[in-house]
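Removed from the display is one protein chain of the complex; every other protein chain stays in position.
Up next is subunit A:
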Amino acid sequence: MSLFTDHPRTRWAAPAAAVAVIGAVALTANHVASADPSLPSRSAAQLLVDVQQANLKGLSGTVVQTSNLGLPDINLGGSTQGGSSSLTSLVSGTHTWRVWLAGPQQQRLALVGSLGESDVIRNGRDLWVWSSKDKTATHTMLPAEGAKPGAASTTPGQLPKTPQEAAQLALSAIEPTTSVETSGASVVAGQQSYDLVLKPKDTASLVASVRISLDTVHHVPLRVQVFSTKTANPAFEVGFTHVDFAKPAARQFAFNAPPGTKVTQSTLGSDVGGTNGTASRAPGTASEAKPGSAPADTEPKVVGAGWTAVAVANLPKDTAGATKSGAPGGTASEVTGQLQRVLGLLPKATGSWGTGRVLEGTLFTVVITDDGRVAIGAVGPERVYAALASK
């Protein structure tokens, strides 16, 4: 104490030390995630076999999705102050999901906003979409044979005989365009995981690499990171920050619309766009079309193949119908008006293909021509112009 009495200025060491300790703890908490080096190395094929043989009873956890797609801030969902829970706000920023899975029949996703929440709950044949902000619930009866297995990545029926065969099939399918390698291990949500890295062989692609982290024990993908050639940080990342592999209680999947809720009964024909939120869509499979919602004249034409494929489509007259039908928050005409306004903000481009607006993201480029065509691809604008010109 005499030091502090004789030299009062030394007292400032105490708050400085506190700041240093807090900073050090925060830094190590982020970097303590060093993988166990004694993990046996696995080949890509082995990892894929593991994933297929995964026998997951259920899991619950928190998923954080960060996207830095280089898009202008489009507020389709109205006011989005402080982390929106609206399902239409997924295009930019950081979003937190809470996830519960218990087999193929029971899934629940909750998009967490600051003082709100949107839930997608599937329990057997019941599919509920709940929004706390406007107190609405949409109920859909699914057909008896589960059409959409939600977040589970199994597609029964068309599987090859053995998982090994399937893994080889999958690898050979992407082999011409993609180099697949395993690059050591990492720690995701406190779990040791193997990293599977996919790299496009065509360097014209804006995608530098896709890194998938697979849990070493339960063989579940815990994180997907998509790196752009433009930025060092992942342009898109979705991954667990916390995961628990115990089967969640059945009551997590029971949803009864609370009193005072506006309940909409929906038939499957006008399917809700909220369930395909998982990022496990494999690129280069040429199925860029939204299933079931695209009329014949808007069927896209695909120019090129693999990672540098560019999809060219005609815009429907009602622009809003393309993507956001059934999404809560905003009627179709409102959305159209917003889209027009956003389009006006984009830079103009001219070429042999005509004139239009260009949206250059970190992972893809979109060109919307003045004559109502839209071209999108994970390539720079030149390739998109070329694809438009080739039409």
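Everything that follows uses one rule, which is that contacts are C-beta pairs under 8 Å (C-beta built on N, C-alpha and C of every residue); 3 or more make two chains touch, one makes a residue touch a chain; residues count from 1.
In the analysis below, contacts and distances are computed from a predicted model.
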Which choice in "ATP synthase subunit a", "Glutathione import ATP-binding protein GsiA", "Chromosome partition protein Smc" or "ABC transporter permease" gives the name that UniProt lists for the one chain left out?
"ABC transporter permease"
Touch assignment to the omitted chain, from A:S43, A:S132, A:Q168 or A:T229, lands on A:S132
Consider the whole complex, including the chain that is not shown, and state which of A:L142, A:A204, A:A257 or A:L343 touches that chain.
A:A257
Specify the residue from the set A:G58, A:G116, A:G337 or A:G354 that touches the hidden chain.
A:G116
Touching residues on subunit A - with respect to the absent chain:
1, 4-5, 8-9, 11-12, 14-15, 18-19, 22, 62, 73, 81-82, 93-94, 98, 110, 112-117, 119, 130, 132-137, 241-242, 252, 254-262
